[in-house]
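Below is one structure; the comments refer to it alone.
And then subunit A:
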Amino acid sequence: MQKTTRLGAAALSAVLALGLAACGGGSTTTPTSSGAPAAGGATGEFNGALTAVVNPSDKKGGILKLANAGDWDSLDPGDTYYGYSWNFIRLYGRSLVMFKSAPGKTGNELTPDLAEGLGTPSDDAKTWTYKLKAGVKFEDGTPVTSKDVKYGVERSFDKEVFPDGYTYFNDFLNWPKDYKGAYKSPDANTDSAIETPDDQTIVFHLKQPLSNFDYFAQLPATIPVPKAKDTGAKYKEHVIATGPYKFDKNEIGKGFTLVRNDQWDPATDPNRKALPDGYDVATNVNADDIDNRVLAGDLDVDVTGTGVQPAALGRILPDPAVKAGTDNPTGTRLWYTSINGNVPPLDNLECRKAVEYAADKTALQTAWGGEFAGGQIATSLLPPSIPGHEDFNTWVPGADNKGDVTKAKEALTACGQPNGFETNISYRAERPKEKAAAEALQQSLGRVGIKLTLKPFPQTDYFALYAGKPGYAKDNKLGLAMNGWQSDWPDGFGFLQQIVDSRVIRETGGSSNVSVRDPEVDKLIDQAMEQTDPNSRNGIWTQIDKKVMDDAYILPNVWAKALLVRSKNATNVFVNDAYGMYDYLGMGVK
Partner candidate 1 sequence: MVTYIIRRLIWSVVMLSIVSIITFAIFFLVPRLAGATSEDMAARYVGRTASAEQVKVAAEKLGFNDPLIVQYGRFAKGIVAGADYDYGPGVERCPAPCFGYSFLTRLPVWPDLLDRLPVTISLALGAAVIWVIAGVATGVLSALKRGSFFDRAAMSIALAGVSMPIFFTGMVSLVLFSYGLKITVAGGTYTPFLTNPATWAYDLLLPWITLAFLYAAGYARLTRAGMLETMNEDYIRTARAKGLRERTVVVKHGLRGALTPILTIFGLDLGLLLGGAVLTESTYSLPGIGKYAIDAIGRQDLPQVMGVTLVAAFFVVVANLVVDLLYAVVDPRVRLV
Partner candidate 2 sequence: MSFLELKDLQVHFPTDDGLVKSVDGLSFALERGKTLGIVGESGSGKSVTSLGILGLHKGGRAKLGGEIWLDGEELVGASAEHVRTLRGKKMAMIFQDPLSAMHPFYTVGSQIIEAYRIHNDVSKKVARKHAIDMLGRVGIPQPDRRVDSYPHEFSGGMRQRAMIAMALSCDPELLIADEPTTALDVTVQAQILDLMRDLQRDFNAALIIITHDLGVVAELADDILVMYGGKCIEYGTAEDIFERPEHPYTWGLLGSMPRLDRDRTERLLPIKGSPPSLINVPAGCAFHPRCTFEDRTGGKASTEVPQLVETEGGHLVRCHLPRDTRRSIWETEIKPSLEAS
C-alpha cells in the first residue's frame, strides 16, 4: 500500500515535471502575447514581493481568480478565524481599525478604517473609545452606526452559533454576569462591556488593562452587522458588505463571487484601492491542481497562503525562471521544543543549556521541510515579522548551526551529568514533521549522551491530557515536547502571552505553555499589557524573549516559511507581514 502510493506519487510528479517543462519553456523563452512589455522583468525576482510592490499599477477592472483547497471556515465576520480570511474579509467588511495594505513591515501597522483614528485608551488602559467616520454605508445604503458595530461584537459572543471564531471579546470585555450573546440574551444591558453614547461613538470596557486593544479592534468581529439583516448561522451566505465589494453568488462548499459595492464611498476609505471589478473564488479545489493553475496563469491566488504542495515545490525550486516568480515569506509561526524544567535533571539550567547547545538546527530545519517549505532557523521566540523581534542568539549551536558538542558537554559537566542523561520527547503522532524533528533531536543530543525516547501522543489530547498536563508530563518524564505556536496578529502579546506566561498553565491541562515558569517573565507581561506606547511595549516583548531564552525553557527550531507563487496576471503584488502572505486588498488585474 505504502509502496504503491509512493510509486504513484513519484510517477505523478514525473509527469507534472514533464508538463511544466513544456509550459515553463514557453513562458520564459518567448514573451507571451498577453504579457505587457515589462512582463519578463515585472514578474520580479525571488522574494521580490516581500519588501516591495511587484507590478505596481493603478489600472482598474478585471476579475481576480482565487481558489481554496478546503472550505472557508466561515465568511461571517463573527465566525472566522484564519489569517487568510481576515486578509480577504477586508474586501467586503470594514472593521474599526485595520492593517495597512502595504509590503513588508508597514503591513504590520494598524490604521483606522471604520474609526476616524486609532483607539483612545483611558489611563488604566481598561477603556477604549473609537469615533466612527461619517458617511460609511452598508451595501443597501443604510448608514453604519456604532450600534451595528456593537451588535456585531455581541452576536459573535454566541459560540454555539459561531463556534469557529475566537473568544477575545468574550474573555476581555466586562460583560454582565450570565450574558449569552445577542441571540440568547437579547434584552440584556451590555453597557458594562460596550457603550454607544451616540451613533458615531463606541466605547469598550475591559476587565483588565489591555494596552494593545487596537489589535482587538482590527478583528473581523468589529465589522458592523445590521441587526435587521442578521440571519445567525446563515448570515455567512450573504454578509452585508461595508467594503468596496459585496457578495454576488455564494455557494457554500463550492465558491462565491464578489462584485463592486456601489454604496462604498472611497472618500471614507484611504486604505483601499479596489482595483479589480470583482473576485471569483472557488473552494474545495484539489490542492495540486491549484498550484498547477497558478503556475500556468489560469488562477491568480491560492487564497490560504500556506504555500505550494511538495509536488509543485519540486518543480519550482530547480528552475530559476520559475523560482523568480515566487516569494518565500517567514510567517508568524514558530516550531519549537519545550524544555520542561519540572523533569529532572532539566530542572538544572546547565542541563537545559546542554540541550540548546547540542541540538543540530540544520537537521531540525530539514525535518520541518527544509529552507523553503519548512522555515528559517530560529534563534529566539519572536518571529522576524513581529514588532519586538530582535536578532540575538543566546546559545549558539556552533558556527554551522549543527550543534556545539564541546559547549554542550561542558554544560553537562556543570550540571553534574558528564555522561549525559535519559529523558523522553513527546510529539503529535499525526504529524510526521514533528516526528522527524523529534528524531533529529534524538540523533543530535545522542552525540553528547542525552538519550531521548520518542513518545507520540494523539494530537487532539496532546495538550489536554499529555504534554500540556503538568502532572502527566512530570510523572512520565516528558523532558522535551515538540510544540508550535502562531499568533493571531503580529504583536508580542498575541505571540508570547499564551506560551510564556506561567499563569496560563493549569494543573488540569490544556495549555500550550508546557515549560516556561518564570515569575519575572510574568511580571514583564503585566507591564507590557499596561504599556500603551507601542515602542516601549515592544521593548518589553524583546526583554521577555531574551529572558525566556536565558532560562533555556524553549529550544526554538524554525520560523515557518511558505513558498508562494505570484500571479502572472496580477498587479500590485506584495506580501503583507501581518498575514505572512500576499495582501489581497492591494492586488489588481493586469
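In this text, contacts are C-beta pairs under 8 Å (C-beta built on N, C-alpha and C of every residue); 3 or more make two chains touch, one makes a residue touch a chain; residues count from 1.
Regarding candidate selection, all candidates are chains of the complex that A comes from, given by their letters.
No experiment lies behind these values; they were computed from the predicted model shown.
Between subunit A and the candidates 1 or 2, a touch occurs in this complex only for 1.
Those residues of subunit A whose C-beta lies close enough to touch candidate 1 in the complex are 8, 11-12, 15-16, 18-19, 22-23, 70-71, 73-74, 81-82, 155, 158-161, 163-167, 171, 183, 230-234, 237, 251-254, 282, 284-286, 288-290, 292-293, 296, 298-299, 460-461, 510.
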